[in-house]
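Entry: chain A
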Amino acid sequence: MLSLPEMGLYFSFLLFLIGLFTVMFRKNILVMMLGVEILLNAANLAFVSASRITGTMDGQVVMFMVMAVAACEAAIGLAMIISLYRAKASVEADDLKLLRG
Partner candidate 1 sequence: MGFQEIVFFVMGILAVALGGCLATRRNPVSAAMLLISLMVVLAGMYGMLDAHFAAVAQIIVYAGAIMVVFIFVMMLLNLPPEELRFGTLTVGEIILTIAGIGVAVALGTKVGQGYLVSALQLSEARAPLLPETENLRNVAATMFTDYLWSFELISFLILAAVIGAVVISKRRHGHAESA
Partner candidate 2 sequence: MLNPMLFDLIAMVLKVAVALLIALQVAPIMVWVERRQAAMIQRRVGPNRVGLFGFRMFGLGQPLADTIKLIFKEDFVPKQANKVFYVMAPMITGLAGLVAIVGLPLGSYVEVFGTRVNLQPVELNAGFLYLFAVSALGVYGAALAGWSSNNKYALLGGLRASAQMVSYEIAMGMSLLPIVIIFGTLNMQDIIAAQSGHLLFGFLPAWGVFYAPVSMCIFVVCMFAETNRLPFDLAEGEAELVAGFLTEYGSMRWSLFFLGEYAMMTTLSGLAVCLFFGGYEIPWLPQTRILELLTGAGLGRELALWVMFPLGLGVLLGKIAVFMFLFVQARFTLPRFRYDQLMDLGWKIMFPFALANLVVSAVWAAIAKFGLP
């Protein structure tokens, strides 16, 4: 039926859907950040499956790059959320209308 890595590709895009859903339909910014982490993990899974399909190591190398980017993104994002919480004492996405977004 399906070889292991092709199944990996299917699951990675299912996880991507779930991450997208979390980011879109949740109000709490922290849970949105969790959604972004799911998106990045789905991308990692796709890279590792691709590395297994082609038999080369490039997929896993790029996976470590994505992991480094995810770490920096989470670090800065959470630092921002903390200072935002101190300013507005709430983490609801709706309260952030300063830029008329």
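Basis for inclusion: all candidates are chains of the complex that A comes from, given by their letters.
We take it that a residue touches a chain if its C-beta (ideal position, glycine included) is under 8 Å from a C-beta of that chain, and two chains touch if they have at least 3 such contacts; residues count from 1.
Everything numeric in this text was worked out from a predicted model, so none of it was measured.
A.B. asks: Quickly now, which of 1 or 2 touches chain A in the complex? Give its number.
C.D. replies: Of the listed options 1 or 2, chain A touches just 1.
A.B. asks: Report the residues of chain A in contact with candidate 1 in the complex, numbered from low to high.
C.D. replies: Counting only chain A, the residues touching candidate 1 are 1-11, 13-22, 24-28, 30-31, 33-35, 37-38, 41, 44-45, 48-58, 60-65, 67-72, 74-76, 78-83, 85-86, 91-92.
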